[in-house]
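Note that this complex is displayed minus one protein chain, with the remaining chains in position.
Chain lettering (A, B and C) follows the sequence in which the chains are written, and residue indices restart at 1 in each chain.
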Amino acid sequence: MAPSLADYKTDVWVDWCPGCGDFGILAAMYKALAELQLKPEKTVIVSGIGCSGKIPHFVRVNGVHAIHGRAIPFAMGIKLANPDLTVIVNGGDGDLLGIGAGHLVALGRRNLDITVILHDNRVYGLTKGQASPTLEKNLRPKALPKPNIQDSINPIALALASGFTFVARGYTMMLDHLKELLKAAISHRGAALIDVLQPCVTYNDIHTAEYYRERVYRIEDEGWDPVVRNPVERQEKMLEALKISMEDEVRIPIGIFYQDSTKDTLEDRIARRLPSYLINPPAVQKIEDDGRPILTWEIFRKIFAAHFVESEPSL
Amino acid sequence: MAPSLADYKTDVWVDWCPGCGDFGILAAMYKALAELQLKPEKTVIVSGIGCSGKIPHFVRVNGVHAIHGRAIPFAMGIKLANPDLTVIVNGGDGDLLGIGAGHLVALGRRNLDITVILHDNRVYGLTKGQASPTLEKNLRPKALPKPNIQDSINPIALALASGFTFVARGYTMMLDHLKELLKAAISHRGAALIDVLQPCVTYNDIHTAEYYRERVYRIEDEGWDPVVRNPVERQEKMLEALKISMEDEVRIPIGIFYQDSTKDTLEDRIARRLPSYLINPPAVQKIEDDGRPILTWEIFRKIFAAHFVESEPSL
Amino acid sequence: MRWLARNLQQRIRRGIMRSEICLIVGGPQGAGLETTAQLLTISLARLRYGVISDREYFSNIVGRHSYIHLRASSREIPRSLRYPVQLIGAMDAETVFTHFQDLEPGGIIVYDSSVENKVVDSIPSMERDLVSRLKRVLGELGLDGSLKSLVNYLSREENVVVAGLNYAELITRLASRVSLPAQQASRYVSAIVYAAIAAFLGLSESSINYAIESRFRGREQIISINKLIIGEVYRLIRGRYRSPVILAPSNLNHPELMVVSGNDVVAMGKIVGGLRYQSYYPITPAADESFFIEANERITWDGSDIASIVVLQTEDEIAAISSAIGAALTGARAATCTSGPGFSLMVEALGWAGMNEVPIVITYYQRGGPSTGQPTRGSQSDLLFALHASHGEFPRIVISSGDHLEAFYDAIEAFNLAERYQMPVIHLLDKFLANTIVAMPPPSLENVRIERGKLISESSGERKRFESADLVPPRYVLGSGAITWHTGDEHDEWGHIDEDPENRERMYRRRMEKMALADQEIPDEKRLSFYGGNDADVLLIGWGSVKGAALDAIEDLREDGIKAAYMHLRILSPFPTRLFRGVVEKFDPGSAIVVEHNYMAQLALLVRMITGVNIERSIVKYTGRPIYSSELVSGVKRILAGEGRVVLTHGP
Partner (left out) sequence: MRWLARNLQQRIRRGIMRSEICLIVGGPQGAGLETTAQLLTISLARLRYGVISDREYFSNIVGRHSYIHLRASSREIPRSLRYPVQLIGAMDAETVFTHFQDLEPGGIIVYDSSVENKVVDSIPSMERDLVSRLKRVLGELGLDGSLKSLVNYLSREENVVVAGLNYAELITRLASRVSLPAQQASRYVSAIVYAAIAAFLGLSESSINYAIESRFRGREQIISINKLIIGEVYRLIRGRYRSPVILAPSNLNHPELMVVSGNDVVAMGKIVGGLRYQSYYPITPAADESFFIEANERITWDGSDIASIVVLQTEDEIAAISSAIGAALTGARAATCTSGPGFSLMVEALGWAGMNEVPIVITYYQRGGPSTGQPTRGSQSDLLFALHASHGEFPRIVISSGDHLEAFYDAIEAFNLAERYQMPVIHLLDKFLANTIVAMPPPSLENVRIERGKLISESSGERKRFESADLVPPRYVLGSGAITWHTGDEHDEWGHIDEDPENRERMYRRRMEKMALADQEIPDEKRLSFYGGNDADVLLIGWGSVKGAALDAIEDLREDGIKAAYMHLRILSPFPTRLFRGVVEKFDPGSAIVVEHNYMAQLALLVRMITGVNIERSIVKYTGRPIYSSELVSGVKRILAGEGRVVLTHGP
């Protein structure tokens, strides 16, 4: 039977602050999963640590709530060992752009088929409101003792520079728009990042729902076509996407910035080296036969032949 | 007496492979230091681990040969504690763009006045020739058992996306050009990155001196003006710089891509919070008076007054 | 509030005052619980009561159950918490359900009568395990699971004073008097609970006003609203109930008390100790320390800057420690501050500091592990890790503080030892201490010294940073005018890479022998304290925040006729072997018990490893809640009755 939206919910109490922007992400996720009819048992949500990191417990698909900043490498191992699984990463801005920035960059250059959902609230929620890497310089959300002295990073530009083949931004209050982005990202083959603007009602008294309401606009409404249809278009589209991403905070663009399906994924490349990889991936390969290794002595002797020295017949 | 070039050399044997591109970087460094007349005792070279990482031992300025990937945070502590020092980071492509990529991104967004010299040989030299993050997909330099399945990263684009205010590329065989880049980067106030194309004669039989000789061209020769003279120019210059950086491997641009002195450095921002910071930085502040803390009881009582509860005079 | 003095006098006459009290204030995270606790602590301190309080909370920002467990005393500065409590101040129904079993018969419950109909299994924030246990308990008592039936039962069967106030109604009524907007009104629940508790304890009007004024300093409107609400509720309680728990006037006579958490006091120590660079990556329960330091980054006196501290939030813990090392290389006293997951990431760079003899201080607040574990709960399970962290061998000093005063001095001493022996120092604390707030006499700075060891801040030319003439080499710092080299590779005296086997042996041995030097030089009394008599029947052995419970337990045991002593380990590396053996040898080997917040009894393992002494008995706790002196007392009795290992589990 086709799963309904309710089938994607667990009975775990969602303990985010009332009004938290994460609720929107969760709602959009339920909808996207249901509309894509993703099999819960073949789907894995991997998360880091933070308010955002709790999300796997609320969704009735496999959940791996990993450590801070490492959701991407956890997800990478899962996906590579079993490419049959749909793997979705959720992380905070501290998680993915602070401590985990190196992995984000590395995922981009691998173009592994994983969707990364960045809960961008510009603060460290779960540790009580410190500045995150997306908080602009000189601002002082309420928990900071002094205004922020570090500059903010532009997640869209970073993702593009790193090689992500799907880069988008959503806003948690625009649920259906976000849901569509999620669906597109999950359906995209390759590394996808969605920067989700997510008000933190408890600690971020600057980037509030009102703040975004006044600024957010949809790039598709202004005619932006993010799709790379041919490798030769890549550079031009990317530069244009970068340009859009650099608009200052007066107007905040949301939508799909860049989408390139012309690049092979890491799985494709592995499959070229290991022809049975996608059919019989590592996770399900047989390694023993009645408790004995499938690598019998015969096979062992053959594959490692170069290491054997047969004794000289006789002097 | 003004130090001469020879004054910047140590008597440590330079144990790179004969012909290694690192020699060019070292030679350019000696020249740049001498021409800038940097005081050896006020200069610190911080490096990571790799062939590149050995460079501090060859230069007669202070040397901190740190751990793999962490030269930038080591340098950051040095610079922040003593902003009087000129701090130069040297690292390999594995070091700065692989394991250390997160720190590179973070330095960009801080715009701390540090110069980062990326020894870009597209392999892991000291561990015997594995693919580095700048090695393109499908290539197979001689030590790889199979062609590379990971994509390469564009250090220029990454540095720009991260917020570096000086971004350049040099080529180790063009010594004087490289030297000038080094001088400009060191003189620049803010985070500077120079991507130095550096043939590894032992492990990289693809990106050889011939390879580069045929491809390298100077962007200044084609009229590129990298200087941001006014904050409003930033976006345009940056996009153009990104565009140049994306040229494919047929032509490899070198020179200064981007230079923006209009942005405040982290030191400036700290100095606004701590007015005596630059005059009397943490490294040299007096903390004791004849073995007693300069924080006397009187001062203690005052600064922590909010924590004191005076007893009610009497009931 | 003249009624106050009158009322109190009457009660004193009636002889129902107590010299100390334990109480719990609970409510949902984010609802102002900390305000209640702060007001309470300030007013108690104002009246010269010694106070200690622990805060328990979930890894959650808003909604889950949090509580303050507080003990106030008119006789002493209390050192530990104990059960049962005499009062529960409940902001919500969950609090009553969660804690009623810890209330002393005849005690008090302040609760919200507007939620009386809540039943225990309808509260989503409560964890299933607890709900199912409570359902069983309530069922056994014949109750229907509602708050109402529970308070009735307590009132009826346990003689509890159940002070039900309709919080919402009260607030609405009072809010209208000060024209407070409805959305802001709910913030004042904490004020109501505070007022009720203050009334039951019999705190003075002036102490309450003092607390309000100092807590909300500068915000006049809030002050007056609070005064109104608090005064009103206070009167209401006074009028309606007869309190069984009035606190006797304090016998203490400190002119002032300092109200600090463990995080605060360590930060103060570091600042006094000359900290000039602090890097950190946010993590519970360490981040508040850095927050405190950042708030005090600039210190001026007589109009001029006498200290400026760079406090940097880094991109991760690797950068935190790496940059602190960099700062230390320049001669600045540098530190970083973290908890288990962060320390795990610092391990590689720690080894570089060891190899390069860099005096950095790592303030390490343990929390429940492994992995993310119980991020907001306490533990002492990282001792063996801290001692052996990082590949290869190098010396390090590990200090652990038993209470706030020790923590203050140790924070200073950590820098002195780091610079003297040129090695990393790990200051091992825990969540219990970090989040425990005390009202205590301020520390004396009289005997505080700053010792910078072989720091050389002015020099010139190339210098041998790692000269091996002495065990501890001259420390030319970057910027001193000297030119020096450093590397994580084995190196020669110049700091250049050197793989020669004889050089290796010499440099390696010199580094390791610094540990022996530290062991010789650091006075035993800084490393170990012994409390009690040599004639004790039981020797408790502990470290870190076990101290308070142990000291209280030995006193309580004495009252039960059991002579117990406590040996407190403050420096774990270099381990004070001689003194330890000296103490332990005075006792029957079977009478020693380690008391620790971990599963493995790590201190016992360490003791056996270093001294060969085999401590077989242990009392351990690893639920994440502190060891209460009350349960420690019964734990000791169980050991005396023959158990080898007692696992404590008290506390919700």
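Methods note: a residue touches a chain if its C-beta (ideal position, glycine included) is under 8 Å from a C-beta of that chain, and two chains touch if they have at least 3 such contacts.
Note that the structure is predicted; figures quoted are calculated from it, not measured.
Engineer: Could you run through the displayed chains and say which ones the absent chain touches?
Structural biologist: Contacts of the omitted chain with visible chains: A, B, C.
Engineer: Out of B:Q150, B:Q285 or B:S311, which touches the unshown chain?
Structural biologist: Of the candidates B:Q150, B:Q285 or B:S311, B:Q150 is in touch with the missing chain.
Engineer: Of the residues A:D176, A:E210, A:D248 or A:E288, I need the one that contacts the missing chain.
Structural biologist: Answering carefully, the residue with contact to the hidden chain is A:E288.
Engineer: Looking at the full complex, which residue from C:G145, C:G262, C:P341 or C:G495 touches the chain that isn't shown here?
Structural biologist: C:P341
Engineer: Over the whole complex, note the residues of chain A touching the chain we left out.
Structural biologist: These residues of chain A touch the chain that is not shown: 10, 12, 40-42, 44, 46, 49, 54, 56-57, 60-67, 70, 72-82, 84-85, 102-103, 105-106, 270, 273-277, 280, 282-285, 287-288, 291-297, 299-304, 306-312, 315.
Engineer: With the missing chain put back, which residues of chain C would touch it? List them for me.
Structural biologist: 58-59, 127-130, 133, 339-341, 343-345, 347-348, 351-352, 354-356, 366, 368-377, 379, 381-382, 384-385, 387-394, 487-490, 492, 497-505, 508-509, 512, 598-600, 605-606, 608-610, 612, 614, 622-625, 647, 649, 651-652
Engineer: Write the list of chain B residues that the hidden chain touches.
Structural biologist: So the residues of chain B touching the unseen chain are 13, 15-18, 49, 51, 65, 67-69, 94, 98-99, 101, 124-128, 130-131, 133, 145-146, 150, 202.
The criterion applied here is as follows: only the chains that are shown with their structure count from here on.
Engineer: In angstrom, rounded to a whole number, how far apart do the mean CA points of chain B and chain C lie?
Structural biologist: 41
Engineer: When the C-alpha atoms of chain A and chain C are each averaged to a single point, how far apart are the two points in Å?
Structural biologist: Chain A and chain C have C-alpha centres separated by 38 Å.
Engineer: So what's the Cα centroid distance for chain A and chain B, whole Å?
Structural biologist: 30
Engineer: Identify all positions of chain A at which a residue touches two or more other chains, and write them in rising order.
Structural biologist: 98-99, 101, 133, 146, 150
Engineer: Where in chain C do residues touch at least two different other chains?
Structural biologist: 297, 315-316
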